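Of the protein chains in this complex, all but one are displayed in their positions.
All chains are identified by letter, namely A, B and C, in their written order; residue positions are counted from 1 within each chain.
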Amino acid sequence: MPLTADANGVFPIAPTPFFDNGDIDKSSIDRMVDFYLECGSTGMTVLGQLGEAPKLEYCESLDIASQVIQRAQKLPVIVGVSAPGFASMRALTHEVMDRGAAGVMIAPPNTLRTDDQIVNYYHQAVDAIGGDVPFVLQDYPLTFSVQMSPPVIRRIVTELPSCVMLKHEDWPGLEKISTLRNFEAQGTMRHISIMVGNNGLFLEYELARGADGANTGYAFPDMLCDVVRMTKAGQIEEAHDLFDAHLPLLRYEQQPGVGLAVRKYVMMKRGILTSAAQRKPAAPMSEKARVEVDNLLKRLARYDRRADV
Amino acid sequence: MPLTADANGVFPIAPTPFFDNGDIDKSSIDRMVDFYLECGSTGMTVLGQLGEAPKLEYCESLDIASQVIQRAQKLPVIVGVSAPGFASMRALTHEVMDRGAAGVMIAPPNTLRTDDQIVNYYHQAVDAIGGDVPFVLQDYPLTFSVQMSPPVIRRIVTELPSCVMLKHEDWPGLEKISTLRNFEAQGTMRHISIMVGNNGLFLEYELARGADGANTGYAFPDMLCDVVRMTKAGQIEEAHDLFDAHLPLLRYEQQPGVGLAVRKYVMMKRGILTSAAQRKPAAPMSEKARVEVDNLLKRLARYDRRADV
Amino acid sequence: MPLTADANGVFPIAPTPFFDNGDIDKSSIDRMVDFYLECGSTGMTVLGQLGEAPKLEYCESLDIASQVIQRAQKLPVIVGVSAPGFASMRALTHEVMDRGAAGVMIAPPNTLRTDDQIVNYYHQAVDAIGGDVPFVLQDYPLTFSVQMSPPVIRRIVTELPSCVMLKHEDWPGLEKISTLRNFEAQGTMRHISIMVGNNGLFLEYELARGADGANTGYAFPDMLCDVVRMTKAGQIEEAHDLFDAHLPLLRYEQQPGVGLAVRKYVMMKRGILTSAAQRKPAAPMSEKARVEVDNLLKRLARYDRRADV
Partner (left out) sequence: MPLTADANGVFPIAPTPFFDNGDIDKSSIDRMVDFYLECGSTGMTVLGQLGEAPKLEYCESLDIASQVIQRAQKLPVIVGVSAPGFASMRALTHEVMDRGAAGVMIAPPNTLRTDDQIVNYYHQAVDAIGGDVPFVLQDYPLTFSVQMSPPVIRRIVTELPSCVMLKHEDWPGLEKISTLRNFEAQGTMRHISIMVGNNGLFLEYELARGADGANTGYAFPDMLCDVVRMTKAGQIEEAHDLFDAHLPLLRYEQQPGVGLAVRKYVMMKRGILTSAAQRKPAAPMSEKARVEVDNLLKRLARYDRRADV
């Protein structure tokens, strides 16, 4: 079941669970995938930026992708295959597609500058992985230092039919979504799925601008699922109320560097992960930060009981 | 009354009011300064990053600084003097200090990389403006691409006695504040004022980590004043409640590029500015964004009547 | 006599002569301009990147531009007007055009990334300075971190008739010149002057690819004039011989940072400047570097007597 341009809903970005000694925690992987399924996810992504992929041996990466794909049952699984070279990208892509992945996600190397360089890079990537593999275009300038204007995204979508989804993490990004959806309305760009990243910091307004859902890793994917569902059902103010209650914690988790530690800590407190450990080199959370997150959870729990952990 | 290392409270970053035709709106400057005074500000900053300083003629810059300094009565006014060359920096500094400014703010040029380059730059800046002019060190890596580690800040503070304040806008930044305050506790760095920027996105926790207040431009400086006051009075949860109510709008205003349009629009709706106009080249707000901001204000007004505009 | 798209030959980039105490050395300015005239220059540029423009007071900049324009007699003088804001750019442009400048040079701010951002910036600059002022597009990615692809340059040339010259300093750049000249041959871009910068490091081959000459600051502009003249006269191998003899020194002078010190030192030894001093903050030359430059000059003098200084 390959990924298509109709993808929508919530695809959580899965962290990689480790034990305190650095070993991969396979039972937490199962529990995490089950949790994603139960809370209404429509797919998931592994080996993304915050999946600690660079710390994994190659065979470990394949094992994790395989386990998630199998456990996710019929849900589409996207695998991050960004790599410094096309040889590694092709090898990993073929391995995970053989194992049942629905598609792959490709981030641009941070040396790209001009529009032509960006478009050309994705041509080369598709040459490497094959035009039959659906891929997600990751647009995350804050981390990758690569700025894709709407016309560049349109060129990629138009010239490369295997591009089916945009992982949208530009900031600011609301007008970008409107511009792309406007291209579609005018008939100058075919439809693709737009799923928002960036921890969903503007999710409510991004949905109103035409995003199809979220592809991000906030420790309460169930809230993301609720907001997307409510919004589609027209319960706009209720969706805002729920989102706004989570915003103080969500903003805290969205911090670069320490964000992953916060996410894993909350997922551990929620019983999804056995340990909040990161593999070395880790960016741990200070004791002060732990107290702050506990306080954020306590305050959130007044509104959303799921935070009472 | 020069700026000192004891500065605290809220120093709003003042936008520059324009009429729709691009002329400077002097009556709005007076109204704005009066508003800052009334809501409990303890100082203010003009000609900062979001003050559209690069669009001003030199004499216009001086006029604005003069007007704000006179209207602000006894409150200290900081003037942004960042410039591509030390000659302009020195000239502007001397002009505004003569007019009664309390100090100047200096941002690093975005070509600086190594620790030594950063420290050396501030030595050269102090050579240019004179060691008797109190200055604010602006640490804003997201915009300037210059990363100052805590040891670098300590070197600047230690080697340059005229550095009296840090405008802290690193992201993430909570641990940085703790580290600097820890340097002070250990006696390895003298005390300086730390005021947070970045639209105050983490204000509540930054105060708890040791920040002295805020030096930023959110369209509700009265809220910032309230939060600082409540926090100092030990009303921590009340401060959180007020801050969290504002967070959806504050986050929206904090977006790069469009943020200034949002800020000016809200300040216009609040009756502070006559027009939300920016001087060319402007980054205007779309109609969709206007509706979103109106919605954010309406939702905020349920909690804080000041947003009912 | 405004600058036109037919500009060719050698336009030296003039350094700003200072005395050791930092004062501007006006007699050296006259001597330098006279030297440029005598050696066959067809124009010149002041207040460029290596003209220490940011260290000048505003009125000093105007004085220097005026002096050079008057002394240069009928030769066109280009003035660098790059500035962080359009207000300063407009003010300086109008002042120098009133004083008889032939055109201005505008470098892109190093925050530009996408093709549209670059094109848009030059539209805004022309809005600011006026469409009647001929301008030079400076393409220098190594220093400005802005990459202009040939299609972007074509868009600027096509959309902005007042763009008459490209100061070409991309690296590598030979194919870029060929591509642009090919656009012209195909009729998809109007003709503009292409003058090479980057210390002329590839001058001989750049001329063969279609460059019109050089717009750079090497301490032997007379050699640059000779090479352009010989090349136009078909004395290709003689031009190579002369250029290659200078290449060891030219390469040494092209080093970032220390290059200006080398240039001024050689110009002082040649009797053009009274002092090699830079205004603070200066990047001086070590004693070891001085010995190396003396050695390079001595070796060069075996081939070119002008280096026997």
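FYI, a contact is a pair of C-beta atoms (placed from the backbone, for glycine too) under 8 Å apart; a residue touches a chain by one contact, two chains touch by 3 or more.
Remember, it's a predicted structure, so these values are computed and weren't measured experimentally.
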Sole touch to the unshown chain from B:Ser27, B:Gln70, B:Ser149 or B:Thr188: residue B:Ser149
Per the whole complex, from C:Asp30, C:Asp116 or C:Glu292 the residue touching the absent chain is C:Glu292
Chain B positions in touch with the non-displayed chain are 113-117, 147-149, 151-152
Residue positions on chain A contacting the omitted chain are 53-58, 60, 83-88, 91, 110-111, 124, 127-128, 280-281
Touching the unshown chain, chain C contributes residues 171-172, 174-175, 178, 201-202, 205, 208-209, 237, 240, 244, 247-248, 251-252, 255-259, 286, 288-289, 292, 299
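By our rule, only the chains that are shown with their structure count from here on.
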The distance between the C-alpha centres of chain B and chain C, rounded to whole Å, is 39
Rounded to the nearest Å, the gap between Cα centres of chain A and chain B is 33
Flagged in chain B as touching 2+ other chains are none
